[in-house]
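Not every chain is included here, but those present sit where they belong.
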Amino acid sequence: MNFNGIERMGRIQLRVHDFEKSVDYYTNVLGLDITGRDENRVYLKAWDEWDHHSVILEKSDSAGMEHMGFKVTNNEVLDTLEKKIGDFGCTIERISNKSRVGEGEAIRVHVPSGHKIEFYHDIDYVGVPTGRLNPHPWPDGLRGISPHRLDHALLSGDDIVDTKRLFKDILGFVETEKVVTVDGEQLIATWLTTTMTGHDIAIIKGPVGKLHHVGWYLESWHDILKASDILSRNEIEIDVTPTRHGITRGQTIYFFDPSGNRNEVYTGGYAVYSDFPTITWTEDKLGQGIFYHRRQLNEAFGSVFS
Amino acid sequence: MNFNGIERMGRIQLRVHDFEKSVDYYTNVLGLDITGRDENRVYLKAWDEWDHHSVILEKSDSAGMEHMGFKVTNNEVLDTLEKKIGDFGCTIERISNKSRVGEGEAIRVHVPSGHKIEFYHDIDYVGVPTGRLNPHPWPDGLRGISPHRLDHALLSGDDIVDTKRLFKDILGFVETEKVVTVDGEQLIATWLTTTMTGHDIAIIKGPVGKLHHVGWYLESWHDILKASDILSRNEIEIDVTPTRHGITRGQTIYFFDPSGNRNEVYTGGYAVYSDFPTITWTEDKLGQGIFYHRRQLNEAFGSVFS
Amino acid sequence: MNFNGIERMGRIQLRVHDFEKSVDYYTNVLGLDITGRDENRVYLKAWDEWDHHSVILEKSDSAGMEHMGFKVTNNEVLDTLEKKIGDFGCTIERISNKSRVGEGEAIRVHVPSGHKIEFYHDIDYVGVPTGRLNPHPWPDGLRGISPHRLDHALLSGDDIVDTKRLFKDILGFVETEKVVTVDGEQLIATWLTTTMTGHDIAIIKGPVGKLHHVGWYLESWHDILKASDILSRNEIEIDVTPTRHGITRGQTIYFFDPSGNRNEVYTGGYAVYSDFPTITWTEDKLGQGIFYHRRQLNEAFGSVFS
């Protein structure tokens, strides 16, 4: 597909308080598998992911995203990115090999929206339970919602114009959709992808350095219903019940982990290539863009971040 | 994603006899839209594609694939590919601008399996009926099966090892799955992708230069049922009724256009990145790999090509 | 199934103001077919119903339900019901043959909740577009949501205990579910069926003689999504976006016709026979019972009736 050498959103590190309850939620309700632990962290992966982990839960007094990371094609890309992002003007740190379980070296970028974004290539390989030889399509013994994989995150910040410039112009992400004021002069939100999906990262005008939600991928609208049922059975707070986004066309539910980090499970959407023409939403249609059926935002959408 | 600058399978040119019946089938049963005509050809696109066309129907005495084409990121990629593929040893022609309606320049490669594969960047932009401003998720007035987009083709040939080497080693496609003899020594089939899907092109040992099938993408298993119903109502010959592939995990039906070109509509499957580890099927499990529920090939699978 | 000779909820007559807009909505958005007209009324049926009509729209200054009608097995049942319901103490009128288009004689009962309920056997036969000889499973040319059939209505009233007594003890309906106060002493709502579905009629404590909603049947959760999309495209007000009821387990959306009559499309649910044991919900779980995912009522649920 494109030339940028950035493969996907590969991991997210979430801060959680009430650690045991959080681990129980992410393993038994969301249905991820634990692949590692260290003093303050638990490492997890979705069943259909090959790498060691995609989610890190970190004991903390507050909720939120410690960092999200993009996997790159090889270690040379790290050097290239370090140069390009440095020239763009972001502060960059090198994260040493084995700073976290299963991980190799990474670069850590402080982006204009106030978030830490890492890029890395090396991470241990674990594989999937269905294996690589004459596999069945899905494994026995799935628990809870059991999404296929980590999909994307929506972040909030103040300087979203420069953040978009970094991802689009410097890193070569495709901007699939954007929301602008009715006069077209100000950017309110932007959806950016380095894969074939509608977004790997999206950024919305809002509190600096915050997480709006992190999303996992399900295969079908039927699985969205089943996921909602599982959440209700487990008395998890559901923020937005099954619906379709106008933006990305995806089908979705929003809900909260025990610390208040908003989670999403998501399916559907269109195919994106580097020639995908950006879709524009005007602010007066923002409700329809976010929740296509309700056609207005719920109060939590614009007020609850972590 | 990867560095190769090859965006997707962008078009296929099919030979059809009984031209009027074929055009009726591709527009009213499969549900593509006509975007152009010239003396011997009709040009069509699926509703969710932005470019001028993805399917060309050509009047002919026989069925089959005249060529399939991959869209590349920009015209510089064409030069790079011309050099690399030439070094590999394939015959290459330049196709002039405007040789076909809506198309710019292309390179045309004679690959070892006996097929003509084109690469191109320039093609007219048409857009989608839902537009780019505050769009609805799908348009009014869809006809027939109305897939979202062209997805992939399965070709047959004798020298599939070199063809795989071209696509994988020279062009940088990812081999997602392969079928080998039980002793592991001979390649029987290979699935190759330059996108995030399970395959853009697959090649199977068989008659030289032939088409096994061309596939379009639907959004859901529910749409597979509806597509099957539409085919039966229109008395189209269905080769394989709704099932799942073991290989790619996709959900599928196979059927024939009026000239005997096998068509597929397809949904599901996993996400592929450049680090996707190739899945291996052994020949003794080929039935299960192709048709996961029936677990054996139907007779037509190995005998009907066009 | 049971002995009562009451086949199904066969029709509903709705009062609508803005008549032309209503007829457009019921035909093009909901997707019913017009089968008759007289001075003040339009008669409609869903595509999968055999009788002349199931919906009557009546020009009026206000919204609401003029009456709902149950079809009975034969005309002898009418006599039996007239006797039994008269003995129970309800006022009954005879509606003459041909009082409305396509209809034969009926009895009209003033039930304790303040509604008019008719029972009838004779109604003209129209048939379905797929016919009765080697039919296809669904017809070409469906418009809008195109439900299969009228399914049920939820009515509100004050004397719901006696209304339930009428339907359950006198008419032989099965009470599938009920909501009671936490102490179990007072009935808040009751779901009653004379078929195999979760309810043909439900009654909730509320304003006398009012309609909460009328529901039509769709085949799948996928169709619920498509219906929601169609409503949004047509800018119809959606009251409740796709979700599951705890009560009946059905999958649902609520929305409003142009006059403010709440409509529902609905799918799923369990099988009911005469030995079905009533399921009890306590008032503290009413939110979960009505909307299983949100687990609380929206404001409109308890305040908007027509």
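Should a chain be cited, it is by its letter among A, B and C, assigned in written order, with residues numbered from 1 in that chain.
Quick note on the criterion: contacts are C-beta pairs under 8 Å (C-beta built on N, C-alpha and C of every residue); 3 or more make two chains touch, one makes a residue touch a chain.
Note that the structure is predicted; figures quoted are calculated from it, not measured.
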item	value
With 3 chains placed, the number the full structure-file assembly comprises	4
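Quick note on the criterion: only the chains that are shown with their structure count from here on.
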item	value
Rotation angle (°) superposing Cα atoms of chain A on chain B, nearest 5	180
Chain copies touching (chain B, chain C) - same or different residues, decided at half shared	same
Chain A-chain C separation of Cα centroids, rounded to whole Å	43
Intercentroid distance (Cα basis), chain B paired with chain A, Å	31
Where chain B and chain C are represented by their mean Cα positions, the distance between them in whole Å	48
Shared-contact residues (touching 2 or more other chains) in chain A	221, 244, 288, 292
Residues on chain B engaged by chain A in the complex (per definition of touch)	1-3, 5-8, 48, 50-51, 71, 73, 125, 127, 132-138, 148-149, 194-197, 217, 219-221, 244, 246, 249, 268, 270-271, 273-282, 285, 288-289, 292
Interfacial residue positions of chain A with respect to chain C in the complex	221-222, 225, 228-229, 231-232, 238, 241-244, 251, 253, 288, 291-295
Residue ranges of chain B touching chain C (in the complex, touch as defined)	136-138, 140, 220, 222, 229, 232-233
